[in-house]
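Omission of a single protein chain aside, the complex is shown with its protein chains in their original locations.
Going in written order, the chains are labelled A, B and C, and every chain counts its residues from 1.
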Amino acid sequence: MAITGRNDTTGRRLRLGMVGGGKDAFIGAVHRIASRIDGEYELVAGALSSTPERARESGTALGLAPERIYDDFKSMAIREARLKNGIEAVAIVTPNHMHYPAAREFLKRGIHVICDKPMTSTLSDARKLAKLADSSDALFVLTHNYTSYPMVRHARALVESGALGKIRLAQVEYVQDWLTEAEEQGDNKQAQWRTDPERSGAGGCVGDIGTHAFNLASFVSGLTVERLSADVTSFVAGRQVDDNTQVMLRFDGGAKGMLWASQVAPGNENTLRLRIYGEKGGLDWSQEDPNYLWFTPFGQEKRLITRGGAGSGEAAGRVSRVPPGHPEGYLEGFANIYTEAARAIRAHAAGEPVPQEVIFPTAQDGLLGVSFIDACVRSSARDSAWVKMG
Amino acid sequence: MAITGRNDTTGRRLRLGMVGGGKDAFIGAVHRIASRIDGEYELVAGALSSTPERARESGTALGLAPERIYDDFKSMAIREARLKNGIEAVAIVTPNHMHYPAAREFLKRGIHVICDKPMTSTLSDARKLAKLADSSDALFVLTHNYTSYPMVRHARALVESGALGKIRLAQVEYVQDWLTEAEEQGDNKQAQWRTDPERSGAGGCVGDIGTHAFNLASFVSGLTVERLSADVTSFVAGRQVDDNTQVMLRFDGGAKGMLWASQVAPGNENTLRLRIYGEKGGLDWSQEDPNYLWFTPFGQEKRLITRGGAGSGEAAGRVSRVPPGHPEGYLEGFANIYTEAARAIRAHAAGEPVPQEVIFPTAQDGLLGVSFIDACVRSSARDSAWVKMG
Amino acid sequence: MAITGRNDTTGRRLRLGMVGGGKDAFIGAVHRIASRIDGEYELVAGALSSTPERARESGTALGLAPERIYDDFKSMAIREARLKNGIEAVAIVTPNHMHYPAAREFLKRGIHVICDKPMTSTLSDARKLAKLADSSDALFVLTHNYTSYPMVRHARALVESGALGKIRLAQVEYVQDWLTEAEEQGDNKQAQWRTDPERSGAGGCVGDIGTHAFNLASFVSGLTVERLSADVTSFVAGRQVDDNTQVMLRFDGGAKGMLWASQVAPGNENTLRLRIYGEKGGLDWSQEDPNYLWFTPFGQEKRLITRGGAGSGEAAGRVSRVPPGHPEGYLEGFANIYTEAARAIRAHAAGEPVPQEVIFPTAQDGLLGVSFIDACVRSSARDSAWVKMG
Partner (left out) sequence: MAITGRNDTTGRRLRLGMVGGGKDAFIGAVHRIASRIDGEYELVAGALSSTPERARESGTALGLAPERIYDDFKSMAIREARLKNGIEAVAIVTPNHMHYPAAREFLKRGIHVICDKPMTSTLSDARKLAKLADSSDALFVLTHNYTSYPMVRHARALVESGALGKIRLAQVEYVQDWLTEAEEQGDNKQAQWRTDPERSGAGGCVGDIGTHAFNLASFVSGLTVERLSADVTSFVAGRQVDDNTQVMLRFDGGAKGMLWASQVAPGNENTLRLRIYGEKGGLDWSQEDPNYLWFTPFGQEKRLITRGGAGSGEAAGRVSRVPPGHPEGYLEGFANIYTEAARAIRAHAAGEPVPQEVIFPTAQDGLLGVSFIDACVRSSARDSAWVKMG
């Protein structure tokens, strides 16, 4: 029962700032916990709300020094870039439409960006940001956190190893129920911005969670979606964006798939499930039970591989902290993104290339995700015609 | 822990014949066991193979009287119709293309037909058979056996009761792995006829199991598919029919759905799963764990309803035999079709209408199933265009 | 997807009688269905109740010929033994205290006995019956039905094969909730006799279900309990027998175990679970999900073996009827006892030995079961002292 995984023998913590994530936010707190778990970061600055007063309150509550609580991200980027001990990285956890404007200010000043998904609210912004990230010396890390669960890493490694043979099918679904009723018409701020196309983008459910499913299927299968046919629906009266999206997928090389994203399916809290089938075997993984991976080599018994247990290799082990049977969860998966980013940032600071085993979603993944949203909306508008991605 | 369900105090057994189901057949033995479980039938005649010698061998092995072992179904229909104690019902368990010719001979002689699915191998045959069944005095029962699992009956009752509110979504999948490789190129007779369009029809996987999924979703939701968009695929080299089918569904009243049928998904033996979501709640049922039904009223805890347990009502109880915790399975579900048919046949013999609570799939359901296959193939040929059913 | 298992090509059915099992009985109907499933028996005679009027009503309802409906088992035994086509076997499904008197009448007249468990209500009766069965030419079959589930057979085969190494631990539990309240004080006849020491014996819960657990653990592990320490409890006020029993077990060869039987554990319908651990591996099987067996060779991934699937061998296959993924249940497991008995009876009739692969619980198993009840009660009376079995 050796400790697999994360070495917590850290030295100096990286200085982290945050844009968004003040009171009433959900994902900001997640990013903060994730940044702390492996002891790689210290939050030292923030522009935590678009409302200055709330930004100040939130910063104070988080124990930030008063001079590093900012009213807006631009002044934060400018000042922190000049400080001797200014932030080395910034977490952007605003509603989607602000990702690009905020990321731009930091990237162009050489501050690494850890940004929530989807990358932007428009395809145009996504293209600009991808281009900027490409040309910037600073790193851009997108928090498609589900790709950092250890057993997802192992699933990908199994596919890469050829254990499944040529991949034929990728079936993925991400299902919730919290928008079954018109939650946004009450005072739920999370529901409000996520169903507001101005802030969220053209995709509602497909953008919020469909992109996670899309990214996960691509990450594990190693395949690229070439065309898709989508049916984008809004079931709840008055809702401005989709709350249920069905997609048929065609990958390069002939593999096919289906993707279902819904936020109106009662009994589902956060059901993200991926199944991959090849000529020689199949995989099945569920986010709500993340420490397990079903693997069936065709013609053999089903095997339940556990995080850190027999058959769970190095790809999982290096993003694990505790032995098998001691469940790691959502926050540890999220922390893995932060720690991978820290490794990349430290390598960058040392003038070294990012180590090969370090994996995190990039701006190119983000562009693909926004292209996916766009393609779903386009296909659905054309009566579910097959449309090309990108 | 009272015995819910089936009363086994039967009197005289109904005289049953069988067409097909000889040596090397799978489903014939299932029908025979199903016919025996509740003691409602006695198998007394058979034309058990299209090969006379095999028909004779199989009949002898089953203990049929020599004079009631037939070389072909037509002579069986003719002679049994004339016998004083001839068969009252016949089970047709041949490959699909023989369903119609066989059923016709019996129906037109007033012998009740219990027929395997899909109803026919062509839409044209299906239409003729549906018309014939409509006009015949004899009953036609299609063995979409999955609709007779007690918890499927309860699921339907819950939907009917309004417990889920207006239905928005029906997600259904039927997944196997036994055709992952080119099984039909060996000596597997089951694989051979099921992948031979002459005997199976235009649909392979979509006909063999997709129709079950389609029928189940319709049965429980109470909804009618109006249009569908399908992607029909054959992954295995040399295979003449599809082995994987993806479908997007649009129901009357605005509900939507997805259907996935596959026989090339390693790790899946017979994974038939149905999920139904409405404005007020959700249901989840899986064939491989058939004694359970998940039911979540929106905003409440998930409830695991067990066959015969609390919350499992009369619709399930009348097709159950043993108390909760004593699992009933596939054969009992199949037997329920036979017993429902027996009730209808006995009512018919007594000149009474079929009791209202008796439920079985009819020729109209069979026609819908074959229409579904046809629509999937048509849509796929038109690049997954939305096509109308029927 | 070949049909593993049961050959349904039966010839002549064995003539079966039944003692007990009339109206309001539970297990009688189970025996009748079990006897029908594989087509090996025809019920032709019965003394179905200790009340003549009820016996007659029940027999009529079951369609027995009037002259073969008996008022009592003794006259049935006498007359059937004399008939040219008298019964060849009798099912005894009365309350426990009548098992011995009834079995005696049939055994001594050469009629095979299929008897429900526990074998008798007293240890003295059990010894007499075991002796009688030993000396009788007729067969005695005890319906410890759980040993006939295919995956239980496979579990036993795995242990026998040495796949688990030397066995260290057998943990077994059989848990229900139907006696959580004083059900016997209402009109539940099942609860009444099962909690009446005159009819049930000294053990309540430990006799009714504890013996199943004990038998199952012995059957799969291949080990013999040498000593046990028990704590026998009656939680419900006014209850005359135990409704919860805890036992620590010591097997020959040094293995240990725990057994828990309860009928007062809300949320448990019929939770019979067995876990066996050896030096090289572990097994886990649950009756409510009977088509699966977990097997973990130490140091390897957990494997989920499915009935009829990869890794499920001949011992399971010969008591299976349908392919993997088509769940078999309680009634099929019970039917396996009947069909094994039929094989033995047919061999007996042909003057041949019972085939080696045919397995059924015998009077010796029954004696062990009643000894187990007795030992639990004795130990508990001596403040849970370790007592010897037998």
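Note that contacts are C-beta pairs under 8 Å (C-beta built on N, C-alpha and C of every residue); 3 or more make two chains touch, one makes a residue touch a chain.
This structure is a prediction, so every number in the text was calculated from the model and none was measured.
Enquirer: Using the touch definition up top, pick the residue from A:195, A:262 or A:306 that touches the left-out chain.
Expert: Touching the chain that is not displayed is residue A:306.
Enquirer: Just name the one of B:94, B:215, B:306 or B:362 that touches the chain not displayed here.
Expert: B:306
Enquirer: Give the residue, chosen from A:271, A:296 or A:384, that touches the chain omitted from the document.
Expert: Per the contact definition at the top, the residue touching the missing chain is A:271.
Enquirer: May I ask which residue of A:160, A:289 or A:383 touches the chain that does not appear here?
Expert: Of all options in A:160, A:289 or A:383, contact with the hidden chain holds for A:289.
Enquirer: For chain B, which residues reach the chain that was dropped from this view?
Expert: Within chain B, the residues that touch the unshown chain are 295, 299-306, 309-311.
Enquirer: Taking the full complex into account, what residues of chain C touch the chain not shown?
Expert: 164, 168-169, 171, 177, 180-181, 229, 231, 233, 235, 244, 246, 248, 250, 256, 258, 260, 262, 264-268, 275, 277-284, 294-299, 302, 383-386
Enquirer: Given the full complex, what residues of chain A touch the hidden partner chain?
Expert: 1-3, 8-12, 26, 29-30, 32-33, 36-39, 58, 61-63, 176, 178, 188, 190, 268-271, 287-291, 306, 309, 321-332
The definition used in the following text is that only the chains that are shown with their structure count from here on.
Enquirer: As a test of understanding: of all chains, whose mean C-alpha position lies farthest from that of chain C?
Expert: Of all chains, A has its centre farthest from that of chain C.
Enquirer: Can you give the whole-Å distance between the Cα centres of chain A and chain C?
Expert: Between these chains, centre-to-centre, one finds 55 Å.
Enquirer: So how far apart, in whole Å, are chain A and chain B when each is placed at the average of its C-alpha atoms?
Expert: Inter-chain centre distance comes to 43 Å.
Enquirer: At least two other chains touched by the same residue of chain C: list those residues.
Expert: 306, 309 - these are the residues of chain C that touch more than one other chain.
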